[in-house]
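Every protein chain except one is present and positioned as in the full complex.
Now for chain A:
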Amino acid sequence: MTGGGASLLQKVSGAALAGLSRAVTGVRPIWAGAAPNGRQRIYFANHASHGDFILISTCLHPAERSRTAAVAGADYWNADSVRRFISGKLLRTVLVERNWVERTADPLQVMLSALDAGESLIFFPEGTRNMTEELLLRFRSGLYNLAAARPDVELVPCWIENMSRVLPKGAVLPVPLLCRVIFGAPIALEAGEERKAFLDKARQALLTLAPKKDGHR
């Protein structure tokens, strides 16, 4: 479904979901160094809830929203026809296969072709939802590969606050709680920077956006 921008159905359901997520979470974007500028972006965020990418897309301007797609696991979203309809027709997703053994398409190529079609991406560099007490898991190498292959795309760290309390794993009904998304200053891959050093830098950029331990928001 990549390329060609959003369908009418996707625009309508995108606006409806944004309205719904505002009603439940009152979400408000905090632009801390990454004010919207119209450039193509990869929004990389912490991940603990299915609602995470909806929250980020809610914070985006409608024009940016309609060219932004979320990178999600094909194994989950292609599992049955309902999920296929949601991910393919209602939402804007780029589905990647996470299973090394059985996969038919290279995830990196799938994401790069979406970027080449002009999409901005919502990307969860931990690779899966974080179910631990840790704030943030180790980053997988996907973010590095994307940054190395498309250096012109801005990499914006986004800290999502509280969504895992609103809609934790396995929950169907969301509990209304206030959420925020903090968009930090973009990072970039320096010339000659090692993969591990870059991933540590990216992870640190995201962690500095997290609220302090004393509960201060």
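FYI, a residue touches a chain if its C-beta (ideal position, glycine included) is under 8 Å from a C-beta of that chain, and two chains touch if they have at least 3 such contacts; residues count from 1.
The criterion applied here is as follows: contacts and distances are computed from a predicted model.
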| item | value |
| --- | --- |
| Options "histidine kinase", "ATP-binding cassette domain-containing protein", "Phosphatidate cytidylyltransferase" or "Xanthine dehydrogenase family protein subunit M": UniProt name of the undisplayed chain | "Phosphatidate cytidylyltransferase" |
| Of A:P36, A:G88 or A:P168, the one touching the omitted chain in the full complex | A:P168 |
| Touching residues on chain A - with respect to the absent chain | 26, 28, 162, 165, 168, 171, 173, 175-178, 180, 214-217 |
